[in-house]
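One protein chain omitted, others in place.
Note that the chains take the letters A, B and C in the order they are written out, and that residue 1 is the start of every chain.
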Amino acid sequence: MIAHPILMAIGMADLFGLGLILSAGWIAGDILLHWNSDGRDRRQIALEARSERGGAEARWGAGLFAFSTLLLVIAVTRILPELIPGAMCGTGVFQAMQGAGFRAFALRFITLLLLFLWHLLDRLNRTSRRGPLTETSARGLLIALPGAVLGIFDTFKAVSLLDLERPVDCCAALYDRFGNGNSLPFWENIPDAFWMGGFMVTGILLIAAGVWSFLRPGRKSAALLAIFSLIWPFAAAGALVQVLSAYHYQVLSHSCPWCLFLPEHWRVGFFLFGALLGGMAAGPAALLSIIVGQRYPAIREPARIMSRRASAWAVLLSILFIIGASFPALLWRLRHGVWIGG
Amino acid sequence: MKKSRFRQILCSSLCTVVISAFFFIFGGGITAAGSGPQPGKMGLDEAGRMQVSDGDRCPVCAMNVIKHPKFASAIQLKDGRTFYFCGTGCMIRSWLHPEVFLGAEKDQLQKPVVKAYFTGKEMDAREAIWVAGSDVIGPMGPALVPLKDEAELETFRERHGAKATFRLSEMDDEKWQAITGKKAVKEK
Amino acid sequence: MSGGIFCRDLELVRRGSSGQERTIFTDVNADFPAGNITLITGPAGSGKSSLLYILAGLIRPTRGEVLDGEEAVSRWLTPHRDLWRKGVGIVFQHFQLFAELTAEKNVMIPLLPKKWPYRRIRNRANEALERLSAGHLSQMPVHFLSGGERQRVAVARALAADPAILLADEPTAHQDPEGMKIVMDVFAEARDRARVVVIAAHDPRIAGIADRYYRFIDGRLLHDRGPESQG
Partner (left out) sequence: MFYWALRDILRRPVRHLLMIFALAGLMIAAAAPLLFTGALSAGAEALLSDAPSIVIRRADPVGWQPIPIEPGIKAAESIVGVIRVRARRWGVIDGPKNPLVVIGDKGLSDNHASSLPDAFSSDLPSNSDFQSADFRDFSERFPLTPETAPLTHETVSLSWVRAGQLLNLPLGTATDLGIDVYYPQEVEAVCRELSDAFPWPVQMLTHQEILSLFKRRASMMGSAALFSLIPALIGMILMVMAVLQQQAANVRETGLLKALGWTARDILRLSFLRMLLVIVPAILLGAAGIAAVFYGPAPFRSLGAPLGLFFGWHGALSALPFDAQVAGSAFAAAGTFILLPYIGASLWSAVRASAAEPGAFIEGGGAG
C-alpha cells in the first residue's frame, strides 16, 4: 500500500462517485418496479421528481468515475513507476498489481462505456418533455452498476498490492519473447503484416461505415459502424503496439503500450488510446440512438442528430488515431526510404 | 454549408488514409541504411569509454540512456556504430539477438562495454564476471551485475548474494531463460 | 399561444418537518381557458396561492396534472418546464421584488435571458411600467416605494415578457380605486389578446371583471357562478 496524494484522490473520487451511482441505482430500481407514465397517482408523480434527481446523481457519479479513471491512468503510467523499484512504465506497475490491476482497468473501461451509453440515453430522454426513455435508461444504469462496484473494488485491491519494497522486472515480460518460442502468447505469433492488414482493412471499413451512417443514419449503417468500432480498436491497438510503436520508440522491437504514456515519447499514449476508446464508444452510441429513436417517436429527431454526431466522431477519432499512430512510421519512411526493420 | 465542409474534411482524410495504406503495402524497397534503431550520436572515445549524449535511446526499451548513467552500457559494431543501453540487461539481450534489437547480424558485433559494478570503470563486458539473482535493483528490475575479478565476486556475494554467475561468452537463450527465472534450473 | 390550462385531479399534500401531513386541497379539476379572466376565491389558507404556484410550474402537485392545451406540463422534465415558464407571468402575493434594485431593473429581470441588446430590454421594461402608470417610478429603488406602487411594479414585471399565461395573487390588495382600475385594465387587455388570466383574490371589487369563478371550500375547488351568487 502506498499513500500517495493521487491515490487518495482516486479513492475519494471513487467513493463519492460510487455513493452517487448507488443512490441513483436505488432510484432506478424503484423506477423499474413502479414506473407508470400513464398514471397520475401520488407514487408516479413522486417518482417523476425522484427520477430527475437520480439522473443528476448518476451524471455526477459517472463524471467522478470517469475522472478517477483518468487519474488512475495518470498514476499508473506516470507517477507509480517512479515509486516502485524496477518499474519504468505501466508494465512494471501492472506487474506489481498482480492481475487485479488489469481486471480493474478492464472493468473500469467496460463500465465507462456502459455509463457513456447510459448518459446518451439520459440525454436523449431529457430532450423530450415527458422523458419516454426513463425506464430504459434506468435499466441501462442498473446494467452499468455492477461494473462500477467491481471495478472500484478491484482498484482498491490492486492499489493495496503495491509494495515499495518488492522490486518488479519491468520490461522482461516484453522482450524475453525471443528464442523462447514455447511461452509466447498467441498474439505474438501473428505476423506484423496481419496486424497492419487488419488495422487498415477494419479501419477503412469503419470509416466507410461511419460515413455511410453519417450520411444516411439508419439501423443497418449504424449496426455496421457499431460492429466495426468494436472490432477495430483491437486490431488498431495490436497494430500500434506490435508494429507501429517501433517508430514511436525508434527501436526495432519494444511492444509496450505503457511507454507511450511517458514524456519521453510525448505522452502520445493519452491521445492515441483516448481516441481509440472514444471511437469505441461512438459506434455503439450511434446504433443505440438510432434504435431508441425508432422505438420512441418523441425523440426521433434528436436521436437522429445524436446518431449522426456519434458517427462523425467515430470517423474523426479513427482518422486521428490512424494519423497519430502511423505518422512516425511515415516520417521514418520519408527520411530513410526504408521501414525500420529494413 | 456546414455539411459540405464536413464532407470535404472527410474526403481529404480518406485520401490521407488511402495514401498511407498505399505506402504500407507497396513501399517495401529494402536497403540497409536507415533501417534499425538510431545509434548513439557519439561512439566510444579512444580509451573505450562511453560518450552518452542526451537523446541517445536504448534500442531495447527506448529509454533516454543519459537518465540512467550508473547502469549504462554500450555495444560497438564493426561498422563504427555504437549503441548505448540503459541497463546491462538490455545490452546482453542485444548481444544475444542483435538482429532483433539492433538490426545487425551477429558477426557485426565488435565490443560490448559495461561499467564495472564497484568502481564504475568502463570495461569489456566479455572480461567481466556476471552475477544474476542478487538483491541489486537496476532501473528496470533485478540487475545483472558485471564484476571485474574473482575478489570482487567474493565481496559481492557476501554483500548481496548471487544465485548464478556467468561469462558473456557462455550466454545463450537457454541460459538466459534459466537465469531470468523463465525455467527452473539448479545453480551450478 | 396557449389554448388554456386545465387541472386534472390535482392534489397537494404538504409534509411538515415532523412528518405530519396536511392536505391543502384534493381532486381539483378546473379549466382556465385562454381569453378569459378566471377568479379564484376562498378563505385565507385555503390553497389559492398554492394552486397558482402549481399552475406556474413552481411546485409539483402530489397527484394529478396540469395541462397546457393537451400537454401535461406539470409532469415535464425540469429543463422543459423551465422553458415553458418563460411564457408565464406571475404576480406574487408579497410581490417578491428585489428591494435594492430600481423598479426598472426589477422589470428587466424576466427579459435578461432573451439576449436582446441592453437598450431594447430597458425600453421594453419602461413600456411595461408606463402601462401601469408607474413610468415615473422607474429609477426609484423599490424599497422607497409604497405598497401600492410596489404592487404595480410587480404587475409590470409579470407583463414585461408578454406571457401567454398571467397568474396574479391578490393583485389589487394594496390599490386605491384609481390603482385598482389601472391594474384591472391591464388584465382586461391581456384577456382581450387571448391570454390565460387567473387571479386569486378575495377583494370583492375584482369580482365584476372576471368571466369565470371558482371558490375553494374545505380543500375542494368548486365552480362558482359569480358575484350574483355571492350576494
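Definition applied: a contact is a pair of C-beta atoms (placed from the backbone, for glycine too) under 8 Å apart; a residue touches a chain by one contact, two chains touch by 3 or more.
Worth saying up front: this structure is predicted, and the values here are computed from it rather than measured.
Undergrad: Out of C:R60, C:R150, C:R191 or C:R215, point to the residue that touches the absent chain in the complete complex.
TA: Of all options in C:R60, C:R150, C:R191 or C:R215, contact with the hidden chain holds for C:R60.
Undergrad: Which one touches the absent chain: C:P79, C:G147 or C:G208?
TA: Spelled out, the listed residue whose C-beta touches the missing chain is C:P79.
Undergrad: Going by the contact rule already stated, which one of C:S49, C:T62, C:Q151 or C:Q175 would touch the omitted chain in the full complex?
TA: C:S49
Undergrad: So which bits of chain B touch the chain we can't see?
TA: 70, 115, 117-120, 136-137, 151-152, 155, 159-160
Undergrad: On chain C, what residues meet the omitted chain?
TA: Output for chain C: 14, 24, 44-45, 47-50, 52-53, 56, 58-60, 78-79, 82-83, 85-88, 90, 92-94, 96, 98, 100, 105, 109-110, 112-113, 115, 118, 157, 161, 163, 169.
The working rule: only the chains that are shown with their structure count from here on.
Undergrad: What chain pair has the highest count of contacting C-beta pairs?
TA: A-B
Undergrad: Chain with the smallest distance from its CA centroid to the overall CA centroid?
TA: Of the chains present, the most centrally placed is A.
Undergrad: Between chain B and chain C, what is the separation of their C-alpha centroids in Å?
TA: Here chain B and chain C have centroids separated by 81 Å.
Undergrad: Taking each chain's centre as the mean of its CA atoms, how far is chain A from chain B in angstrom?
TA: 33
Undergrad: Residue numbers in chain A touching 2 or more other chains?
TA: Residues of chain A touching two or more partner chains: there are none.
Undergrad: For the complex, which residues does chain A have touching chain B?
TA: Its residues touching chain B are 85-88, 92, 167-172, 175-176, 178-180, 183, 196, 200, 203-204, 207, 211, 214, 249-254, 256, 259, 264-265, 312, 315, 319, 322-323, 326, 330, 332-333, 335-342.
Undergrad: Touching chain A in the complex: which residues of chain B?
TA: Those in contact with chain A are residues 6, 10, 13-14, 16-18, 20-21, 23-24, 27-38, 57-64, 89, 93, 96-97, 100-103, 137-142, 173, 176-177, 180, 182.
Undergrad: Show which residues of chain C lie in contact with chain A when the two form their complex.
TA: Where chain C meets chain A, its residues are 8-9, 11, 13, 60-65, 71-72, 75-80.
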